[in-house]
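If you scroll down you'll find the structure; I have some questions about it.
Only one protein chain is missing from this complex, and each of the others stays in its spot.
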Amino acid sequence: MPSSIANHPDRLFPADRAVREIARSLHAKVENLPIISPHGHVDAAMIANDASFPDPTALLLSPDHYVTRMLHAHGVDLAQLRVGGSQGASPLEAWKIFAKNWHLYEGTASGYWLRQEFTEVFGLDDLHIDDEHAESTYRAIEAKIAEPSFRPRALMEQFNIEVLATTDDPLDSLEAHDRLAADPSFAPRVLPTFRPDAYIKFWGADFAQRADKLIQTAGDGQAGYDGYLAAMANRRAYFVEHGAVSSDHGAQTPTTLKLTRDEAAELFTKGLAGTASYAEALAFEAHMMYQQAAMAVDDGLVMTMHPGVHRNTHPHTLETFGPDTGHDIPFAVDYAGGLAPMLADFGTAPGFHFIPFTIDETVFSREIAPLAGFYPSVFIGAPWWFLDAPDAMMRFRSAVTETAGFSRSSGFIDDTRAFCSIPARHDASRRVEASFLARLVAEHRVTEERAHQIIVDLVDGAPRRAFKL
Amino acid sequence: MPSSIANHPDRLFPADRAVREIARSLHAKVENLPIISPHGHVDAAMIANDASFPDPTALLLSPDHYVTRMLHAHGVDLAQLRVGGSQGASPLEAWKIFAKNWHLYEGTASGYWLRQEFTEVFGLDDLHIDDEHAESTYRAIEAKIAEPSFRPRALMEQFNIEVLATTDDPLDSLEAHDRLAADPSFAPRVLPTFRPDAYIKFWGADFAQRADKLIQTAGDGQAGYDGYLAAMANRRAYFVEHGAVSSDHGAQTPTTLKLTRDEAAELFTKGLAGTASYAEALAFEAHMMYQQAAMAVDDGLVMTMHPGVHRNTHPHTLETFGPDTGHDIPFAVDYAGGLAPMLADFGTAPGFHFIPFTIDETVFSREIAPLAGFYPSVFIGAPWWFLDAPDAMMRFRSAVTETAGFSRSSGFIDDTRAFCSIPARHDASRRVEASFLARLVAEHRVTEERAHQIIVDLVDGAPRRAFKL
Partner (left out) sequence: MPSSIANHPDRLFPADRAVREIARSLHAKVENLPIISPHGHVDAAMIANDASFPDPTALLLSPDHYVTRMLHAHGVDLAQLRVGGSQGASPLEAWKIFAKNWHLYEGTASGYWLRQEFTEVFGLDDLHIDDEHAESTYRAIEAKIAEPSFRPRALMEQFNIEVLATTDDPLDSLEAHDRLAADPSFAPRVLPTFRPDAYIKFWGADFAQRADKLIQTAGDGQAGYDGYLAAMANRRAYFVEHGAVSSDHGAQTPTTLKLTRDEAAELFTKGLAGTASYAEALAFEAHMMYQQAAMAVDDGLVMTMHPGVHRNTHPHTLETFGPDTGHDIPFAVDYAGGLAPMLADFGTAPGFHFIPFTIDETVFSREIAPLAGFYPSVFIGAPWWFLDAPDAMMRFRSAVTETAGFSRSSGFIDDTRAFCSIPARHDASRRVEASFLARLVAEHRVTEERAHQIIVDLVDGAPRRAFKL
């Protein structure tokens, strides 16, 4: 009879016995360290309100587009999964579809995390995630999340999350963050992150309205581009006052550009009027990336960037179910050329921290590690999106370490809206770090003593250093 | 004394004992499954006619440009190898050159397959492939292929090939395929594949003549672009009637483009007249890729694409020996952007199957796996050309699985004109799949029970599903 592999103590460790032995001892060193999550998509209000989670489908399935996309690829209508508020099936029916197709996730990162959640968070037997047991597992999760110990705040403490950053609209009042910070009975830090994408991309929905509102709200009474720039700086300051440590930018490309005030203002006017070409929109975005860096030098917010993704490639799905529904597709990026203007001016600016992320693996060894190996401002962003999976994380480590060592990385980034998967994600990362280091120890490239220090630094020191925590 | 490694039961399996043990058991599960070869370049007439193979050089050496190119790289004149009908040496002399240089293939995919052919198909001692034994091995192969049991049909049944797709000109009568299908004594299916490249690329030899002939033959009496489009659809239908399951496209780039009828007709006129620029030729090809997809939605042919190759880079070699002589060189491709217009319109069209292949490994994790992880129409094309080798296949699996799982792939594609290498190629692929899965089992990421199901699906289920077999 097969037995579950979910909680096998050696999961993700290399098969070789000697290496595995080392990996075990390295992992033991960091297994129980608190979770630092400096970037992600959990909703602060959810934690602040601390209501029970809704049904299992709404908690684990519908909002997680890494999960729903796989079912969609196998012909399941997203409406059946209640994606984007759709209701083509009941929560239980949606769950049954998922359970029946659970085998599709074999070998995937999502499958690994879900398996760990099922067993470690919900106490299920993962071998029962199937057609036959679909209703009983649904009911079991339902019962669990009705318990007070499964409310967000309790879970967050149970998960040993010390810091959790959210991703927020520049005009958000950050009231939920304030409530959490003001509560002496709640120890974890929940920090906002300044994410101005929608106020920068001319081609985004409602750009003009958003920009107008930004100027009106925080433009110091100035109009047009000057008001816009002032409002950006003011809202960044507001975020800093409310605990933010970073701004985050889903730029189309890594290009940065320093336009004159008048050039930028002219583009901005076109953007508001809806008359800018796509090339002009990209130029304005590149200019604003430069400006965000300039502001970061002043206000100290860490700047993270993750370019290189065609968003919402399937128009019908976007119209029907909204964005973040699984059809964002990465493309190749040029960090070396793109960042040049910004790094020429701010690359050695005191206190400036810039963290490039990528879903284009080719830039790890070619561009990001060389940049981080010279510029004190550049930290190597952890594997992102499709790359925060065991094999990909191992390739990442191999690609960057020989050029930039272990000391220049951002620490693991879970980047997730799947709250219950956070412990599994961080643990998987720690297991991969242990496995990578164990190989270097076995190959006599690092002493075991140093490896113990390095893994603690990777897990705990690196994110604190990179994100100024 | 060295002993041959050719038939070592553990060849290609990982060295680690525990992992190897698992790999062995996984491989045993699929070792004897029938071969499904949904894309390749074997000639249907050869099988239909069932004549004895010609001499060893004509069978194994001259037509296989993966083999001849290596000798060319070491200074051998292709004429000495009887490439492209040249006769700079006798078949035996050509064979001697090859045998003397056999060591050059150490570590290569071609070397691996040839070694398996020599030993398993021809019963030779591969340690005798050298200068000293060149004539005796030549004579031994010569004797073998004179035996009735070495005729194509007999071999095909001995090789346990259930399905073999050929690659055919759109105007081919498919008479050979018909003869085979009509023969009740011959069990394997030999299917045609619709390959219209030469009728789409303005820059190809004789484009205008070919297009004219296409229109005349199947254009429903219409002229120009309308006749051309009708003829394409009609010949696709003809192929479907004669058993084809797929169309194949060696597009220059993965770009797809939806032009209006008039825009396309204008380009087509220029193409016929020989006045189109290269950019216009590429635009027309991109438009025709879109059109092929539209037709596939109607007629159900699976669409395979393998862009990103500079063909015939050495003009002198092309002039002297023709195309397919070893100097096609891959370049980087952009699938994410290129397919956008096509997937926007047909990405979720019922029954549409699109299989992208690549020789640019970077798109596996960055573009192809994410596409196949959302679009039900996109299947992950197996490693292609230079990448269907053990290490490259392992990198492929590692690159795509964590994002798209095991269920979205095309199955192994041998893509070969080297008939006798087919069993070795498929077996090598099965060994790599077993090795990859064995590691996941050893790392407690997949149960051994599930791995047994997965490998059967990868080898047998995937190609049937992707190619509608």
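Every chain is named by a letter (A and B) in the order it is written, and numbering of its residues begins at 1.
We adopt the following convention: a contact is a pair of C-beta atoms (placed from the backbone, for glycine too) under 8 Å apart; a residue touches a chain by one contact, two chains touch by 3 or more.
Note that the structure is a prediction, hence the values are computed from the model and not measured.
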(Q) If I consider the whole complex, including the chain that's not displayed, which of A:13, A:53, A:225 or A:375 touches that chain? (A) A:375
**Q.** Among B:327, B:353 or B:450, the residue in touch with the chain that has been omitted
**A.** B:327
Q. Which listed residue, B:13, B:53, B:194 or B:228, touches the chain dropped from view?
A. B:13
Q. Of B:248, B:361 or B:402, which residue touches the hidden chain?
A. B:361
Q. So which of B:109, B:140 or B:293 would be touching the chain we can't see?
A. B:109
(Q) By the contact criterion defined above, which parts of chain B meet the unshown chain? Give residue numbers in ascending order. (A) 2, 5, 8, 10-17, 69-70, 72-75, 103-109, 111-112, 310, 313-317, 326-332, 359-362, 386-387, 389-392, 395
Q: Could you list which residues of chain A touch the chain missing from the display?
A: 16, 18-19, 332, 334, 336-337, 340, 343-344, 347-348, 362, 365-367, 369-376, 378, 398, 401-408, 439-440, 442-450, 453-454
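Keep in mind that, in the parts below, only the chains that are shown with their structure count from here on.
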(Q) Taking the mean of the C-alpha atoms as each chain's centre, how many Å separate chain A from chain B? (A) 39
